[in-house]
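This report refers to the structure that appears directly beneath it.
All protein chains of the complex are present and in place, except for one that has been dropped.
Presenting subunit A:
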Amino acid sequence: MEEVEVNLEAQFEEKVAKDIRIEPKDWMPDAYRKTLIRQISQHAHSEIVGMLPEGNWITRAPSLKRKAILLAKVQDEAGHGLYLYSAAETLGASRDQMIADLHSGKAKYSSIFNYPTLSWADIGAIGWLVDGAAIMNQVPLCRTSYGPYARAMVRVCKEESFHQRQGFEIMMTLCNGAPEQKKMAQEAFNRWWWPTLMMFGPKDEESPNTEQSMRWRIKRFTNDELRQRFVDMMVPQAEFLGLTVPDKDLTWNEAKNGYDYGQIDWDEFWSVVKGNGPCNKQRIQTRVKADQEGAWVREAALAHAEKRAQREQQKVA
């Protein structure tokens, strides 16, 4: 028995090493399954909770065009959540359980969504920075070792680039506008820059799961690698907009062909992760309320479906 197990594990490792995707019914180590369920469901929760800060501005968008665009973006995020929940379900996770874990606080989601959206410029900053960081994280996941997750990410990535561009366009419009608008853009940038850098997760030395995830080819790059790429990509874009990166330590490092950036406030990061960010409670309350208030609809739809199925059966009989 044990030998069989060893054999299966070796076969699994070999497939992963050869970049052959693992599919739902394939044998996989328990820890691989657990890691994936945790990561994919967290990712799904982030998409769902991520609708809230932006949803806050749908009714107050400055024009009908912006409103339609924001609505479409938020709708996409709901779609991303659903692709990901169904990928997690292929691993045996139950949808109800995942939602329950989100609502009880047991499951995490990206900390970035625990920050408030104070002005319209925050909507620009989110699209440009937060979706920009999400893309940086998600593109390598299109080649992640678990098939359903990789396929869901391909779908997500196709949709993300519009999100980033609409955000950038909002920022550009504000930066080319009146001094007050430019100021709004800079303030939003100041608010979102550091939390966005935290989106890539703890420093490599403090990310104990990274090594195993890289070996399983769930992850393809470390947190710090992706964070560095993001900084290098965003600094010139900020310069183009005429915005100042809120980091006095930011300097070009010729030797590494990238920017050196200042110290991230990890105490803030961990405090938000632990539930003490500005909006953690509000976000979960909103989700729980939506779930509770929708319960009767779900029950009624099921009752209706069952009744109809019964009637069909009687007709046949």
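The definition used in the following text is that contacts are C-beta pairs under 8 Å (C-beta built on N, C-alpha and C of every residue); 3 or more make two chains touch, one makes a residue touch a chain; residues count from 1.
Following the convention adopted for this analysis, contacts and distances are computed from a predicted model.
The listed choices are "Menaquinol-cytochrome c reductase iron-sulfur subunit", "Isoquinoline 1-oxidoreductase, beta subunit", "Carbon-monoxide dehydrogenase medium subunit" or "1,2-phenylacetyl-CoA epoxidase subunit B"; the UniProt protein name belonging to the chain that is not shown reads "1,2-phenylacetyl-CoA epoxidase subunit B". Among the residues A:104, A:176, A:212 or A:292, only A:292 touches the chain that is left out of the figure. Taking the complete complex into account, A:79 is the one of A:79, A:140 or A:262 that touches the chain left out.
Only one of the listed residues, A:183, A:256, A:274 or A:308, touches the absent chain: A:308.
Within the complete assembly, residues 23, 25-27, 72, 75-76, 79, 82-83, 86-87, 89-90, 94-96, 148, 151-152, 155, 159, 292, 295, 298-299, 301-302, 304-305, 308-309 of subunit A touch the chain that is not shown.
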